[in-house]
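Okay, handing you the structure first.
Removed: one protein chain of the complex. Kept in place: all other protein chains.
Labels A and B are assigned to the chains in the order they are written; within every chain, residues are numbered from 1.
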Amino acid sequence: MPSNILHFFDNFWLAIGATIAIVMAYLSVNAIMLIWLERKLAARIQRRIGPTRGPFGLVQQIFDMVKLFSKELITPDHVNRVLYLIAPVMIFAPVMALCTLFPISATWVFHDYSVAVVLLLAISGVNILAIFFAGWGSNNKYALLGAVRAVAQNISYEIPLILSIIPIVMMANSLSLYGIADAQTGVPYVLLQPIAAIIFIISATAETNRAPFDIPEAESELVAGFHTEYSGMRFGMFFFAEYSNMIIVCGLATVLFLGGWKGPYLPGPVWFFIKVYALIILMMWFRWTFPRLRFDQLMKFAWMVLVPLALINLLITTFVLKLI
Amino acid sequence: MADDQKSSLELPIVNGNPQNIEELREDVGPLVHLDSLENLLNQARARSLWPLTFGLACCAIEMMAAGAARFDLDRIGAGVFRPSARQADVMILAGTISRKMIDPIKTLWDQMPSPKWAIAMGGCTIDGGPFKYPGQYAIVEGADKIVPVDVYVPGCPPRPEALFAALFKLEEKIKAGKNFQK
Partner (left out) sequence: MSLLANIDGVRETTDIDHSAQGFHHLHVITLDALVPVTQTFFDNGFYLEMMTCQDRREADGIFRLVYQFCTMSTPQRHLVHLDIDPTTSAPSIAHIFPASDWLEREVFDMYGVGFDNHPDLKRILMPEAYPDGAHPLLKDFVDPESKGEADGQSV
């Protein structure tokens, strides 16, 4: 059984405080690094250089953050204040909560819930609500269009996402993330369930509103989508939340399909992060390779292709597991 | 037309009119100035200028070329073109400004959060460019009749290297702490 944070701190509230501090520190540094990685990767894929200030352009991020913090925070007159102000907070909070679920090594997880998978899927639904608050509260037709499309897209792609997780859960006989990672003793599940893995990665890209599914924040179509009316650090929050969401879904993919911390020679946490960041680079690669999907193509793809495929996969898994 | 006949076109700012500039100075700008902090912030702001995608005409092509692979504005931190005015720092007015665009430009300028700057790119935004003749009906002769411009880039269209030079000039101006608020 893995040790968890409560073993280190006697006081419950101190444990919670430590968790929050560690998660926030990690997410902040992580988001900054991922934005840098995105810009550099995009540049190299497009045969240009990208940021050059500092070694490898790393200092550019600091300038961007400082500038975002020092921008004037405009709250337009015509917005619905409560929704408008709550949305940036609400989009970031679930992400922080979900970070605590991942088993980083064989002996460490913040808290090992026996129903971690269900918890993760449930809490990530709050993201969708936050996007809709942003779009509706902005009182701006482009923001509303972006938010409406985001909600439709997210709830459509939740179904193949869940349907591709169920075979894994059945094979591992456990809903806990630690248990699923532990159960992949010989072969990672990506080799046993390739279709589920592909469906998961596609649905995960759509869940986080990343290209080619980034209609909600489509730059050339909808001004800036649901975060049109946000300036300064409020916009920074949406930015952060998108990159942190990527960590969550890639972490989930690692645990479910790639065996979490397992790997030869290197210690567990190192393997975990290598796998997570490899998947993140894959998602970034998608963004700069594929053109954006039109909204009706997006919905058709989810309902006519992914859902039937996931159901067939589920059926086959059930039969095979019954026969074995 | 007689000289005393006033222009019926109401333009928000006439460059060089001290009265207007003073009124603007009173409205905008923080209540408290902390000079050393402002210096640091200006150093950061100069190196991370996010332009608004505001290509109006032919100069837009050169702006796009400057952002693309061969010249790459991302190298100097200005490669993140934001489509929403609320997330942009610098408005690069690239192209001829027709009279119908006066209101949208003013609206977008007002929507940008301060600190904000404007670059007038190309001859048309400096003083009307090749489309200016006595009695013309179509364009606004110069972007500085609508927004306070910080850097002017001559050319028709200016080469991407000229846009780079303009951004460097703007960076110098920002690091020296000068913008229209001061």
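Throughout what follows, contacts are C-beta pairs under 8 Å (C-beta built on N, C-alpha and C of every residue); 3 or more make two chains touch, one makes a residue touch a chain.
These numbers were taken from a predicted model, which means no experiment stands behind them.
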item: Interface partners of the hidden chain - shown chains only, full complex considered; value: B
item: Residue of B:95, B:115, B:128 or B:158 touching the missing chain in the full complex; value: B:128
item: Options B:76, B:140, B:153 or B:166, residue touching the unrepresented chain; value: B:140
item: Contacts of subunit B with the absent chain, listed as residue ranges; value: 1-3, 5, 7-9, 11, 98-100, 102-103, 127-128, 132-138, 140-141, 145
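In this text, only the chains that are shown with their structure count from here on.
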item: Cα-centroid distance, subunit A relative to subunit B, in whole angstrom; value: 37
item: Of all residues in subunit B, those that touch subunit A in their complex; value: 40-41, 44-45, 47-48, 53, 68-70, 72, 74-77, 79-80, 82-84, 86-87, 89, 111, 113-115
item: Interfacial residue positions of subunit A with respect to subunit B in the complex; value: 39, 43, 46-53, 60, 62-64, 66-67, 70-74, 219-220, 223-224, 227-232, 235
